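Step one of this worksheet: look at the structure below.
We show some of the complex, not the whole, and keep each chain where it was.
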Amino acid sequence: MRNLMGIFMPLITLTTDFGTSSPYVAAMKGVILSICPHAQLVDLGHDLPPQDVVHAAYFLADAIPYFPERTIHVCVVDPGVGTDRALLLAEARRQFVLAPDNGVLTFVLEKLDRSASIRTLTESKFWRCDRSNTFHGRDILAPVAGHLALDTPAEMFGPTTAEWKRIDEPRPAIQDRCVEGSIVLVDGFGNLISNITATMLPKPPIRIQMGDHANVPFVDTYAEALPGTLVALIGSEGRLEIALVDGNAAAFVRAGVGSALVVAGA
Amino acid sequence: MRNLMGIFMPLITLTTDFGTSSPYVAAMKGVILSICPHAQLVDLGHDLPPQDVVHAAYFLADAIPYFPERTIHVCVVDPGVGTDRALLLAEARRQFVLAPDNGVLTFVLEKLDRSASIRTLTESKFWRCDRSNTFHGRDILAPVAGHLALDTPAEMFGPTTAEWKRIDEPRPAIQDRCVEGSIVLVDGFGNLISNITATMLPKPPIRIQMGDHANVPFVDTYAEALPGTLVALIGSEGRLEIALVDGNAAAFVRAGVGSALVVAGA
């Protein structure tokens, strides 16, 4: 993040479930830029399903690893705002992630660094003086992101902790050359993305069952099947997904997060 | 907005009701960056309800005060485009706001500075030469924002005016320790935000009525009530709001902008 003249322009990304018809994202941006006016703000997404921590956890895991060192990520999917849940600052592979302690860091830290340093935000001198009970994204996480971008050392914001919440992710059951998993994410195209990774698959996968569809063909790319065909393939993050060629699989199969997906080998 | 080397990177924010499936926001960004390529564009929101000036006025009031001095805000919610309504440049607490003269500045200027300097845009030499009748955001406001970012003094764009449109906001009626207000904003979570501020509330608020719900409990934070409970609390901008814990109050109560909210004291 140094440009050609050696000037540092810190990157701060924002991920929320606020939508953009309400002024919440805007207020957070104002708070950050008031502290660090030369920060480069990058929107990752603000249309995450409201208060869906598991979706947000997958989102971060599929996005953050692509960013450069020193990026500061702020995630506000925070159904527990106003409770005594902590707010965390994680440092993993030289990136920072600020988020509530509700499990949203589970998958990204599994990918980046299982021994990441996690701190609890306790130093209120970096927070907004005038704090609400309902919007810690604006009043605590945004100003901490701004101060981090000004190179305040991470240890100034609070002590490390070994206790932080993990999501108890449903793992696929594997036995007798059969894998039983489930859909964990539905993307904007209606693709049904499962928790079955490429390495878990029996080789060759003989029979793939998704809902009433008992024998979904396994393909390498969408292009191998005709429009309107339901197919199974390995998606861009290495997980088995069900897609409808040129269509919306979620609507076609009437399936969603939690639906079962079964793969049998020979 | 000077970075560590003293280089000025002007901030320009954009707020519209265009959505982002249409190319209108994109065209405005192109116009601004063609005039001031080093501007830092910040999206505040493009999914505001179409042509809803009151919503946009609340949005700006809840967002702009958090931004640093010298920020330039462009708001295009402009049902009157093509009429003889003026276009305005307001300067308040050292920030700039460009918007149509339709009342959208009412609440933000009440918050920032009631004696803000307001100018009418008249100097067409700063506008696009080739102007449409339907898109003054692209043809007038965007180029003026670009020139402001290049440090053209505000007085170059047109004369000050004392005549500009205010929204005739419904104010809560307060009498006999009873406050009758109404919902003025519904956020992306379905929270019903009223025009009753914390200072207007009888202390203690004995009875809060929202639609058929005659006795909504008043809480400090969502966490004080069980999931599925309708609660009243002071939101992040200091206004009374009705929320459904872990749910969508607007859908649950079947209420929206204009619905009555009544608070009685002892």
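The first chain written gets the first letter, and so on, giving A and B; residue counts start at 1 in each chain.
What we mean here is this: a contact is a pair of C-beta atoms (placed from the backbone, for glycine too) under 8 Å apart; a residue touches a chain by one contact, two chains touch by 3 or more.
For clarity, every value in this text was computed on a predicted model and none was experimentally measured.
The full homomeric assembly consists of 3 copies of the same chain, 2 of which are present in the displayed coordinates.
Simple rule for what comes next: only the chains that are shown with their structure count from here on.
Put simply, chain A has to spin 120° for its C-alpha atoms to lie on chain B, with the angle rounded to a multiple of 5.
Chain centres here are Cα means. That of chain A falls 29 Å from that of chain B.
Across the complex, chain A is touched by residues 1-5, 7, 9, 11, 13, 15, 40, 42-49, 55, 58-60, 62-68, 71, 185, 187-189, 220-223, 233-236, 246, 248 of chain B. Of all residues in chain A, only 5, 7-9, 17-27, 29-31, 33-34, 37-38, 40-41, 43, 50-51, 79-84, 132-135, 138-139 touch chain B in the complex they form.
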